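Omission of a single protein chain aside, the complex is shown with its protein chains in their original locations.
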Amino acid sequence: MTAYDDPYLAGVGLGAVLLGAYVVVGHGLGASGAFASVVAAGTAAAVGTARASAMPAVAPYLPQGISSFLRDWFVLELVGVALGGFCSAWLGGRLRAGVERGPHVNNGQRMYAAIVGGVLMGVGAKFARGCTSGQALTGGALLSAGSWIFIATCFVSAYIVAPFARRLWQ
Amino acid sequence: MMPIRRVLAIVAATAGLAAAAAGPGSSERATLLAAEISAGADHISAPELADRIMRREPTLQIFDLRSASEYEQLHIATARQASIETLAREHPSADATIVLYSEGSTHAAQSWVLLRLRGYRHVYVLREGLYEWIARVLEPRLAVDATAAERAEFERAAEHSRFFGGVPLADVARSEVPVGYWTSGRTVPVDSTKQAVAGIRRRGC
Partner (left out) sequence: MTTPLTETGALGSVGELLVAPLIGFGFGWFLERGGLGHAPKLAGQFYLTDLTVFKVMFTALVTAMLGAFWLDQIGLLDLRLVYVPETFVVPQAVGGIVFGAGFLIGGLCPGTSCVAAATGRLDGLGVIGGMLAGIAVFNTMFDRIATFYQSTALGAVTLTDLAGVSRGLGVACITVMALAGFALAARLERVRR
């Protein structure tokens, strides 16, 4: 396995990709929006497109009905994210099936924490209109006020919760 | 620190600090120009223009954006004739004071935007064009029931008028005094310039 890149160099690469997005498509990156799109499609599959389109939280993600997520820019972008991550790990010999966790929890506990963390992030990202990719990175580089509010509160919150969840990671 | 990190840090610091000294980006310029237009900073009044011509300001350039024949009939002293297109090909010096006027000021206003976007800082439009020039500089009129303020302004206008070979007239009926934004704020009809010029021509000027 080759070591990870120098974080500063990886950061420059990431920033260049983000800049490329601004220049080519006039907006930045995102991730939580793609997840919301998928949830909308799932909701439409579960209760029917008509009922789903009547839900104000879901309707914006169904402009073309249940198949909207296939034409959602951010969903297609996330497919690329997975591919890019896979290729990079494959070429670097860093592919590894399994569960990554801290030394003092077992796989089951780690998976439980992953799910709980995911639920919180799903809710938080909806309120914040984005996540670390869409708000912190993309909006932050454009000096958006709300994005910087998100950066500050997100980091402070994580630092405050950290001592209580020490067993998960340390 | 590794060499590449040092390079990155220096580039970032330079680009970042230079940003503090940078002016508005090209995307902000349009917004700023719009604000100037809103605030009326794109206008110059006829009396002020007259002052500048009389002072023989060396950087002053006046462009008449009407047709060549209209220009021949009558134009502001020292003005040159141009069209929007020929003006786009002119290259005044960067610190020139450029004044534009046209029939109804549409072409003048459009050329104002074009010149400002090209980077010229001192560009002005004569708001009511030749009509204002005639009404306030060439042929000022003082009404019989004029106020003290109007009398004072007429004194100044009469000086201008004599310099430019015009005819100031006092003690006229109020209805003979031309109106514009400088009197009651009423807008001037579009063909007012033609009428004003025709008035002068009738006198065999």
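Going by the order they are written in, the chains are A and B; count residues from 1 in each one.
Assume a residue touches a chain if its C-beta (ideal position, glycine included) is under 8 Å from a C-beta of that chain, and two chains touch if they have at least 3 such contacts.
Everything quoted here is computed from the prediction, not taken from an experiment.
Enquirer: In the complete complex, which positions of chain B touch the hidden chain?
Expert: 1, 8-9, 12-13, 15-28, 30-31
Enquirer: Take the complete complex as the reference. Which residues in chain A touch the chain that isn't displayed?
Expert: Residues of chain A in touch with the missing chain: 4-5, 7-8, 10-29, 31-32, 34-36, 38-39, 42-43, 55-58, 71, 73-74, 76-89, 92, 94-102, 107, 110-111, 113-159, 161-162, 165-166, 168-170.
Heads up, the rule we're going with is that only the chains that are shown with their structure count from here on.
Enquirer: When the C-alpha atoms of chain A and chain B are each averaged to a single point, how far apart are the two points in Å?
Expert: A distance of 55 Å separates the two centres.
Enquirer: Under the stated contact criterion, what part of chain A meets chain B in this complex?
Expert: 6, 8-9, 12
Enquirer: In their shared complex, at which residues does chain B touch chain A?
Expert: Touching chain A from chain B are residues 2, 4-5, 8.
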